[in-house]
Structures are given as C-alpha cells and as structure tokens.
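The structure appears right after this line, and notes come after that.
We show some of the complex, not the whole, and keep each chain where it was.
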Amino acid sequence: VASRFDFVLGLADDALVAAQRLAEWCTRGPEMEEDIALANIALDQLGAARLLLTHAGEVEGAGRDEDALAYLRDDREFRNCLLVELPNGDFALTMAKLLFLAAYQVPLYTALAGCGDERLAAIGAKARKESAYHLDHASLWVRRLGDGTDESHRRMQAAVDEVWPYTYELFTPDPTTPVDPATLRVDFDSVVSGVLAEATLTVPETSWRPAGGRDGVHTEHLSYLLAELQVLHRAHPGASW
Amino acid sequence: ADPTAYFAEVIAADQKVEPRDWMPEAYRATLIRQIAQHAHSEIIGMQPEGNWITRAPSLKRKAILLAKVQDEAGHGLYLYAAAETLGVSRDELVDLLLAGRQKYSSIFNYPTLTWADMGTIGWLVDGAAIVNQVPLCRCSYGPYARAMIRICKEESFHQRQGYEILHTLAHGTPAQREMAQDSVNRWWYPSLAMFGPPDTDSTHSAQSMAWKIKRFSNDELRQRFVDMCVGQAEVLGLTVPDPGLAWNDERGAYDFTQPDYAELMRVIKGAGPCNRQRMEHRRRAHREGAWVRAAAAAYAAKKEQANKKEKVST
C-alpha cells in the first residue's frame, strides 16, 4: 500500500529517469530525425516529471520542490519502476523500453485524467496526449525493426526478451491509490500484443518478474545514473542556477 | 535571355536567386560549401552542449538545454535541405563530413569543461554566430536567406538563455562566479576567431561579397561583436580577458587584442583539443545506426511492395 506521496513520486520518478535515459541518446541517434524525436520524448517525460515532482512536494508538505526531490534523494529513496532505469543498450532495447513504458503510461494518464484529484487529473490530461505520441513512435520503430532485416529482427526480439520481465512490476495491484495499476494491464496487453504481432515478434515466456523499484530496491544501474544526474547540483549546496 | 546577364541583374537588384534559376557553377559550389559547413556545424555543435544535458544542475535548465540542442539538430536539417536545393543530397554531404573533406566551425573543437560553458557558448558562441548570420538573412540565394531568418530567431533566443545562465552564475556563490569567469576566459579568443582570419588573409571573401552571399568583412563583423560584448560583460560583472581592450574615441569602437590566428589555423587543420573526439563521436553514431537505417529501408520497401500487390489485386 503506497501513500499518496509515494504514488505520485513513483510516477514522477518513472518520468524523470526515463527522460534521463532518453537524453543520453542525444547526439547518438541512428539518424538526425531520430535525435530530434528522442529529445522530444525526453522533453515530454521531463515536463511530466517536473509537474509530478512539484505536486509530490506539495502532497508531502515538507517544503521540497522539484529540484530538491530530483537532486537530493539517493537511489534507495527513488520510487521508479526498474524498467526505466535499465541501461539504454542498442536502439532496439531503447524502443522496447519505450513501447512498454508508453503502453503503460497511456492508460495510466488517461485514468488519472478522470480521477477525483484535480491536480492529478490536470497532469494526466496533459501527459496522456504526449504519451500517445510516444506510443506511436515506439510502435512504428518496433514494427520497422521487427519486420525489417534479419539483423534488426534478431536484435528487436532479443530486446523484447530482455525487457519483458520488467513489465510485470508496472501492474502490481494497489487498490488504495487513485489509479490501481492492476486495472491498466488489459489495455497494455492488448496494445503491446498487437504491435508485437505486426512486428512478427513473440512475447517471451518467463516466470522471472523482477520488482522492487516502487519500494526503493533498485538495480545496480540506478545509483550510477543518479550520480551523473546529481553531481553538479550536489557539488554546490544551496546554489541557484 | 542571357542567363549570365539575368543572374547579374538579380544580384545587382538585391533580389533572390532561386533553385530554378541559372547560376554560375562557382556561385553554386561556394554556396554548397558554405551551407554544408554551416549545417555540419549545427550537427557537430550539438556535442559540446550535449555533454552537459545529463548533468544540468536544475530540471528547468536541463529542459532548456535539451530543447536547445534539439533546435540545433533542427537547424542542421533546414540547412541540409537548403543545400539540397543546389543539387547535392544530404547523404553526400554527411559522407563528406565523415570523410573529413568538409569542415565545421572550429569553435566546436574546444571542450566544455564546466556548466558555465553552457552559458558562455550561448552568450559568446551563439552571439558571434548571430553577428555572422544576421547579414546572411539578406544573402542573394533565397533558400539560404530564408533558412537563416528562421535560424536567427531561435539563435537569439538561445543567446539570451546563455546570457541568463552566466548572469545567474556571476551573481551566485563565489564558486559559481569563478566558474563563470573561468569559462569566459577560455572561450573569449576562440569566439573572436569564429569570424575567420583577418581580412588581409581571407581567401574567399571578395568574390562572396560581390555575389552578395557575404555582406561584411571578417574584421568588420569581429569589431561589431567586440563592441556588442563589452557592455554586456559589464552588466554581467565579468571581465573580458583582454588587457588591451580600450575604447578608441577616434574610431568610435573598442581596440582589442586579436585572437591567435596561428592557433585558429592549427585547429582548422585538425589539431584542436577535440577534433578527433568530435569526428569519432559522429562517425560512431553513424556506424552504430547503420543497421537501424537499413531496417527502416527494408521495412519501407516491404510495405511498398505490399501496397502495390494490393492495388493490383483490387
């Protein structure tokens, strides 16, 4: 059972960590148009993260703003799902991660847009449109790569196999939160299975379902990501930028 | 009508040459070289700033910087498109860049060592770019002039953002202030060198002026830039690292120390601190993206094939 603060923080950290990983692609994309597209999606995620972190700080009521929450927590205090913190890998892995994240965020933000909490509803209404674009973009690439060349098919299937186990954590039931994640699974499955089928890809069978992100038990990757994200802010305590 | 005469008339009347028009081969070649170099500069220029996106010290600054670097990619695309109107493809130009046969602005061969460099690049490097580019909005070649109008608008936005970063640092903690001054010290002379060699040594200038591709000489633009910066540095409370800087009442302009043009030549020839790194970074991205581009092409071909079959069968 997550507190309201933890719930909002979880969504915020998903977006923040996803933005950071996507930003790592900047200047490294497979084509120039894709550099622009990935930066766009990173900016959307970052924008959502800022709204959600600000709101989380208000819910907490301890005077922490978006930067205090982003820059001054360590990895044991982050609440993002493990999926978003996984290293970027190749472009196929990044697209697998983005497909699964967007296919989760679209129904999540849609449900949030209709929830009783006015602030969360407003954030959800804004973010769901952006997520729909992310989903389109990732779906297109997953189809292109899955149904492209032999090499791209092999890479895309390997990426799906590697990332798929991390999707289960997204839907851990919690009926006490404004949107119970378990209720989003149907939408997710229907979208993802459609895309994978069109892409001539198969859903892997696995009984391994890693989790822990929502409780602050992360992979070994997150603390490196945060070291980089936070290094400058922490080196100058109290400074304005 | 004689196309040579028509071309000369258009230039004389300060009107625009358009892609469909006849133009001298040397005019075309000069433009391709210049626009391509400009496009490459936008693309390579993403790297020094891209270096600080993951470490930006606030989320707001991170968003601004990411959007800025994204804009640069966009500028690169407009400019490649402008070059393509001259009958050369983007792929050809990119290959020339990767083969080291076309250049990009030498300023991007210096490293970004601190966050303050994000401010200084905006203030000085984008500032110098604007001084260079504003006259290009009146360039005789239409597509280039129009691309520059759009780019200049965004560049001056970027310049203000950089200036604001520096202003915040210069009025922040002692460590931030020191970081800002150190950054200006490192970037001042390389920024002056962005205007190219002094007029006495400039090779392409005269013909470009005659064709109205170029409107002012390197030294005129450099002077304009110095005069602009001095007042801004005062507002920032930062020192321009030139002991020879002094107002010259007679000229109505600042006297200043020239950058080290020998260094500029060395950097242009490949011996700057980051030439190899920038090129290898770009080549690696291109190389590692090859399988993705191949997949996209294969997928498009399959879809096209399927569409054709569908049309035939219906």
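Letters A and B mark the chains as written, and numbering starts fresh at 1 in each.
Operating definition for what follows: a contact is a pair of C-beta atoms (placed from the backbone, for glycine too) under 8 Å apart; a residue touches a chain by one contact, two chains touch by 3 or more.
Because the structure is predicted, anything quoted here is derived from the model rather than measured.
Participant: Taking into account all copies, not just the one displayed per type, what is the chain stoichiometry of the complex in this file?
Facilitator: Composition of the full complex, by label: A x2, B x2.
Here is the rule we use: only the chains that are shown with their structure count from here on.
Participant: So what's the Cα centroid distance for chain A and chain B, whole Å?
Facilitator: Chain centres of chain A and chain B, defined by C-alpha means, are spaced 34 Å apart.
Participant: For the complex, give me every residue of chain B touching chain A.
Facilitator: 43, 46-47, 50, 53-63, 66-67, 69-70, 73-74, 76-77, 115, 165, 168-169, 172-173, 175-176, 281, 284-285, 288-296, 298-299, 302
Participant: Name, in rising order, each residue of chain A that touches chain B in their complex.
Facilitator: Per the stated touch rule, the residues are 16, 20, 23-24, 26-36, 39-40, 42-43, 46-47, 49-50, 53, 66-67, 70-71, 90-91, 143-145, 147-149, 151-152, 155, 228-229, 231-233, 236, 238-241.
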